[in-house]
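We show some of the complex, not the whole, and keep each chain where it was.
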Amino acid sequence: MYSVTVRGHMMIAHSLTGDVFGPAQRLHGATYVVDVEFRRDHLDSNGIVVDIGKATDALNRVLAAFSYRNLDDEPSFRGKNTTTEFLARAVFDRLVAAIAKGDAGSSATGIESLRVTLHESHLASASFDGRV
Amino acid sequence: MYSVTVRGHMMIAHSLTGDVFGPAQRLHGATYVVDVEFRRDHLDSNGIVVDIGKATDALNRVLAAFSYRNLDDEPSFRGKNTTTEFLARAVFDRLVAAIAKGDAGSSATGIESLRVTLHESHLASASFDGRV
Amino acid sequence: MYSVTVRGHMMIAHSLTGDVFGPAQRLHGATYVVDVEFRRDHLDSNGIVVDIGKATDALNRVLAAFSYRNLDDEPSFRGKNTTTEFLARAVFDRLVAAIAKGDAGSSATGIESLRVTLHESHLASASFDGRV
Amino acid sequence: MYSVTVRGHMMIAHSLTGDVFGPAQRLHGATYVVDVEFRRDHLDSNGIVVDIGKATDALNRVLAAFSYRNLDDEPSFRGKNTTTEFLARAVFDRLVAAIAKGDAGSSATGIESLRVTLHESHLASASFDGRV
């Protein structure tokens, strides 16, 4: 199995609902450094998993829709806790849709699975890993 | 599959037995920076894999039992080489027991597998990965 | 010159005022991974620059007063842009006061200068460096 | 499952053929920081996955055959694009051959799979993962 991983980031505000979150129930924020691993069993005719430039552009467009925002105000997240693991899945879903639309280039149509990891600090991260 | 990873560390002395270890047969020591990945297929009702605070506390309690000690003196390791890979398994086993006792919070009862990685330097690490 | 550096972090929400900030004028947030370097010319009688445990505790208390908050609501920052460089200075000033009160232990009274660095992403950081 | 990961690096020149590569069609170069994960289900009688010293030596010998060279001149890569993912596979294949010859020590004969990751910058990496 081959893979290529690219990195981006987003900076957001949010609050979390539930006693389990302690002080994170208050409005606060995070920088998420985001790694996306694109995987496939065979390279394409150019010898690549994915066009790194186009894959990075597609990731950055997905992240721009979150970045510099208060996620508490996003209609699509109403009633949800935007935890790091939840956001890893949200980035995954939007990136899968972007790949399907061709935003990550034609080589990306051969991608079989993705792993999206959000690093929230030097001490913690969360991932969602699934088939495209 | 969702996952959350948290980090801790421990500083220990030990020696290793066997020609394969060369100068590491002498009494020496190591800092192990420890990453634990907690995995499950579905988030709980709070939208989390595990309570990061409680998971970190559980990891730190496991590591405290090793830290600032000479592992050559630990009865439970008698006759064993406390290699990095062996210690990754030891941390895994103790953390699985801690989860079963509820030390990592109630959300941790949904954890399906763990990966424990010990970084011994900027050049080498070892992991144990298994089902809970 | 000797130095010891310890690390902590804080997660905050804020917004910035001025065209120069572009989309960061909206309410958003950041994780700041914070490194503090404590410096002095000579070690104390224990052979240390500072008690690492107490210095870390003092730093964590300073950071706790910012963390999991919306800095736009903090009275002490009214009318100020809480940029990364501004916050590096704010952490510096509060840590100098904490050292003076003895929060970082008695060895810290020998500290001559500090450097506070806030990493806001894998691409950018800011520092304030000054005499105590 | 147990694993041990070791790190090396190589510095090479090359060019890539195909419009998808944009400016990387020109002769340029890269530092690849290379991580190799060695995996097996059970530890050997010394309590190890592999002799870290010998595994590192085997990796360094494989990398030395690439390093400080223009890969466009390597006969074995003629007609191929030496992309990061292609090179991850090339390092994998050569390391598997080295293990079979005993270059990574006798404990390495128990290795079941390898993952080879080449980091080309702070923003991108590629891997090949397969059974030995």
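Order as written gives the chain letters A, B, C and D; numbering starts at 1 within each chain.
Following the convention adopted for this analysis, a residue touches a chain if its C-beta (ideal position, glycine included) is under 8 Å from a C-beta of that chain, and two chains touch if they have at least 3 such contacts.
Source: prediction; values computed, not measured.
In this structure file the homo-oligomer totals 6 copies of one chain sequence, with 4 depicted.
Keep in mind that, in the parts below, only the chains that are shown with their structure count from here on.
The minimum number of touch steps separating subunit A from subunit D is 1.
Counting the residue numbers that touch the partner chain, subunit B and subunit D have less than half of them in common. Work out the mean CA point of subunit A and of subunit B, and you get 27 Å between them. Centre-to-centre, using mean CA coordinates, subunit B is 31 Å away from subunit C. Contacts with at least two other chains are made by residues 7, 122-123 of subunit A. Those residues of subunit A that touch subunit C in the shared complex are 7, 9, 11-14, 23-24, 26-33, 67-70, 120-123. The part of subunit B that touches subunit A in the complex is made up of residues 1-7, 37, 43, 46-49, 51-53, 56, 105, 107. Only residues 18, 20-22, 80-86, 88-89, 122-130 of subunit A touch subunit B when the two sit together in their complex.
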